[in-house]
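For this depiction, one protein chain was excluded, whereas all remaining protein chains were kept in their positions.
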Amino acid sequence: MDFSLVELTRDQQIFQRTVRALLDEVVTDEVHEHERATGDGISVPVHLALGRHGWVMPEWPVEDGGAGLDPVCRRILELELARYQVPRIGLGTTRLVWAAVERFGSRELRERLGPGVADGSVRFCLGYSEPDGGSDIAAARVRAVRDGDHWIVNGSKLWTTGAQCCQYSFVITRTDPDLPKHKGLTMFLVPLDLPGVEIQPIMTYGGERTNAVFFGDVRVSDDQRLGEVNDGWTVLRGPLDKEHSLGPGRDVLEDLSSLRQYLRPLETALDVAVAWARDSTKPDGSGPLADAAVLERLGRAATEIELAVCTPGPLGRVKIGDVMIEQSAQLMDLVGTEALISAGADGALGHEGDIDFTHRFAQGTTIYGGTVEVFRNIIAQHDLHLPRASFPGAKVVI
Amino acid sequence: MDFSLVELTRDQQIFQRTVRALLDEVVTDEVHEHERATGDGISVPVHLALGRHGWVMPEWPVEDGGAGLDPVCRRILELELARYQVPRIGLGTTRLVWAAVERFGSRELRERLGPGVADGSVRFCLGYSEPDGGSDIAAARVRAVRDGDHWIVNGSKLWTTGAQCCQYSFVITRTDPDLPKHKGLTMFLVPLDLPGVEIQPIMTYGGERTNAVFFGDVRVSDDQRLGEVNDGWTVLRGPLDKEHSLGPGRDVLEDLSSLRQYLRPLETALDVAVAWARDSTKPDGSGPLADAAVLERLGRAATEIELAVCTPGPLGRVKIGDVMIEQSAQLMDLVGTEALISAGADGALGHEGDIDFTHRFAQGTTIYGGTVEVFRNIIAQHDLHLPRASFPGAKVVI
Amino acid sequence: MDRFELRSQDFSLDEDQLAVRAAFADFFAKECPPETVRGAEPRGFDADLWGRLLTLGVGSMSLPTTAGGDDATLVDLVLIAEELGRVLAPVPLISHVVATRMLERAGAPASLISAAARGDFLVTLAHAPVTGGARQLVPDAAVATHVVALLDDKLVLLSADGPGAHVSNQGCTPLAWWRPTDGHDRTVLAAGAKAGAIHTDAVAEWRLLTAAALVGMADAALRLGVEFAKTRRTLGVPIGSLQGISFPLVDIAVGVGGTRHLVWKAAWYAQHEPGSRPELPLMAFDAASRTATHGTSASAHVHGGLGFSVEADISLYFLRAKGWSLLGGSTSANLREIGSVIAGAA
Partner (left out) sequence: MDRFELRSQDFSLDEDQLAVRAAFADFFAKECPPETVRGAEPRGFDADLWGRLLTLGVGSMSLPTTAGGDDATLVDLVLIAEELGRVLAPVPLISHVVATRMLERAGAPASLISAAARGDFLVTLAHAPVTGGARQLVPDAAVATHVVALLDDKLVLLSADGPGAHVSNQGCTPLAWWRPTDGHDRTVLAAGAKAGAIHTDAVAEWRLLTAAALVGMADAALRLGVEFAKTRRTLGVPIGSLQGISFPLVDIAVGVGGTRHLVWKAAWYAQHEPGSRPELPLMAFDAASRTATHGTSASAHVHGGLGFSVEADISLYFLRAKGWSLLGGSTSANLREIGSVIAGAA
């Protein structure tokens, strides 16, 4: 057990200063304004700047376009990106998909795309879900039919966040409808500039943009296939297994849950609520902080955040989503009308109406990457070893 | 819509005074002490006293042993029984079972038992559940095998509250194991003094006693059968349907939910918490009522109680159970250590450690007469018309 | 309160009440589809819809016949407010009606009352008593030219040439900052204890009617969730057949069913036994705020990713649950007022 501050070597201190210097320079007000206006989840200029330093794939050797960073420096980079609120959904999806390309793609594909991934010019998004599919990804119906050394892809994917800023999408397709659900799937890395690909924006009230991507007779080269034909489920599970694992050998510099970053807005909202409690005045001249009920609610929010930070793996995914929804609503209730004011309007709290933002944003955190119900099922079966319900369309999801 | 005080006629006022006079006399401290010590859920002396006035079956004509009460007087009686905290589980089960006897019993049976029911000397309890059965009453396995004009009954029933003070138990038995689950059942009114009947107490931490009743080769006369052979499910549903109904034609003097009485201890606990907040002194000399957090918690408890009172039918059963569990725990948390002190011990709050009692008692309110999960399923299907899950052992319960 | 007193527990609506409810349900369903709600964003005001509502007499109906009204009760008003909430109608009905009733109670000039009742001007109320020159957020003040406020010990009507500047907010309502010093015309309506009492009652009425609207909102959100759960399938079954989906929906239904009754009961008491249960409107508001907050969020969640998108109608509901329930201040403050009343420490 160890929670101590990591003592940085001289080189690591220099690295930290270098990162901050770069971010001071490239993470401008415009970057944040762009994100607020578009909800892209990615800032192309910042992504390219990271690429120039080898920080898109920081653990890669320098000669492959990476920066050869040790784990401590990688964590420094991650924390500073979080501190500077760099939009980095695209960074995450690119790295996730690359893990599959590396393991299942042809050598040709890896060599063709690797340098671009590293320098930031090639970015990936995820095409898992479909309209009507919900969290049951194995029910994918996007059809891919072989045509010589190409495949003809038809159908649509949903929630392909970042597609408008990416060059390729991971796309799980149905290549054999006669095989059992998990068997007839094949994975492709589909170039998004191909004829027949249409990206349609879907705006969320959490401020993020996601997309529906439509494929109409899109001709995809077989070179873009990942893994074997009809073995797409294996390709898909690869990165997900990594995502969900919490075994021994865990990197102790990492957060306990990959959703931990989603708590950040709530931490900001709590800070804003504390500032409100300290600085505002009630009609009788007293401040909210003199009020035990205010202290209790702030105490509860802070406790729940700390508890969520400490909740590991799939348990943490459930806890973080629940805490986000519940405590953001509690902070709204505590502060009252002012908490409703939108960013930029007269009287907005914090930098950008942070409590209002967090309350809207929170609603997405019980859905991303599988609903909390999917994770509750996983916990029931894998952690508690409760009997599994048998459904007509079973085999479990994810 | 009308919530006004019912204006009593002169006769009704006299009736109210008569009821109070009787209860002043018969509901002695010993009655409450007996209930606290035994958890019987019934006071035989009080029950008999009610019977002497025709108030066990108050709407029956006087010549049948009732009191021919109008609805207003019946409600007066009910409220006064509640006010005097008369243990009355046995009253409820007797009335419930009688409804089935009246509808499904032979004329001989009705005539034989009616007078005793009315005068209080004949009391009924419920034999629905079985060990391993949970809320799935239709899965009953107590076996009844025909033997001439008798039946041989073997097996055991669980949660037959009041059996130790009753003369008969409603017993649902399996008479044809080869028929579908709901078809092979037959209902009997089993005399509890028959050889082979054994009543074994089960104490609850809510202070109530319930029982397991074992039947070993018990010879039950066919006269005691209710309804047709293998049609016991119809007999069982009769009173339950009445119990769960909330249609038009509802008696506007009645509570919205049959569980409303279970909120009474929480109302007492809230009063005790308010008194504590008003009368106790914190180390700094101030009282808890000066504290906004205390006001908020009291306000929340009061609101939840009022909300539960206003929640109709099956919705109310779910709400009342949830409120009991949640708010009794909240009051414990608010008051702290003193809330733990047992009735009779130095410093116990209220008359008899009411917050402690309510917290223990509450746990039963999500189980009585079907768990809240059973009621959630009913609401999902009947109110929301959500699709029913298909289970191997289906047909729905209750 | 004697908890064992014999009171009628009649929650049924009589024919007139059923007719009022049906008429407004019909009106709102026809005149205010989701496009109307979206079209009124971000200010949250549809002047056409408001005009048509006024022609139905909503501005005057709850006034006494002596003041040109129809003696409609608070029960009628909560029935209307529930239907308004069900479609999220972007109209300042609640504020305007409550403020107009204040004018009548304070004995304002008949011409002023009837002008308000006709909707010649829009009037709202400042919830917090005004102290010093501090500004406060006033619901509907971005469309109202008139504001009723408690200034020290006086109830005052303040009017300006135009409404306040709209403050963008989560619920897309006509919220505005307001302070009484900004060169308004002033009419003193009442003073002393009477002024305070009218203001306290009006704030409670506002919360009661808003509670009703939140019940309608939560009920509509529940229906959207139920419909989605019936049709969407996973693992070969409709998601609504899974208890992980159905139980949360049931819990919304439990909240809506109870809260609706509580709102009715509070309205009945305020109408027929004013002062006897002053905590009931506040309780109704507390319950409705939580039912709407929880219900819209849980129903959006049942919708999966779709429920997080602005194109789904459920999003309109989610954003207005807090957007409406926090307009009058913090729900914490309301809760401690309940505590004060029930502890007899008010």
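We call the chains A, B and C, going by the order they appear; numbering starts again at 1 in every chain.
To be clear about the criterion, a contact is a pair of C-beta atoms (placed from the backbone, for glycine too) under 8 Å apart; a residue touches a chain by one contact, two chains touch by 3 or more.
Note that the structure is a prediction, hence the values are computed from the model and not measured.
Considering the intact complex, the chain excluded from display touches A, B, C. Within the full complex, the residue among A:R209, A:R225 or A:R297 touching the omitted chain is A:R297. Looking at B:F15, B:Y84, B:F104 or B:W159, the residue that reaches the missing chain in the full complex is B:W159.
Although one chain is not drawn, the whole complex shows that of B:G148, B:P177 or B:G344 it is B:G344 that touches it.
In the full complex, subunit A makes contact with the omitted chain through residues 1-6, 8, 72, 75-76, 79-80, 82-83, 248, 252-256, 264, 267, 270, 274, 277-278, 289, 292, 294-300, 302-303, 306-308, 310-312, 315-316, 318-319, 373, 376-377, 379-380, 383-390.
Where subunit C meets the missing chain, the touching residues are 242-244, 247.
In the full complex, subunit B contacts the hidden chain through residues 129, 132, 134-136, 139, 158-159, 202-206, 210, 283, 293-294, 297, 325, 329, 332-342, 344-347, 356, 359-360, 363-364, 366-367, 371, 373, 376-377, 391-394, 397.
Here, only the chains that are shown with their structure count from here on.
Here the spacing of subunit A and subunit B, counted between their Cα centres, is 52 Å.
Annotation for subunit C: residues touching 2 or more other chains are 237, 242, 332, 336.
With touch defined as above, residues shared between interfaces to two or more other chains in subunit B number as follows: 292, 294-296.
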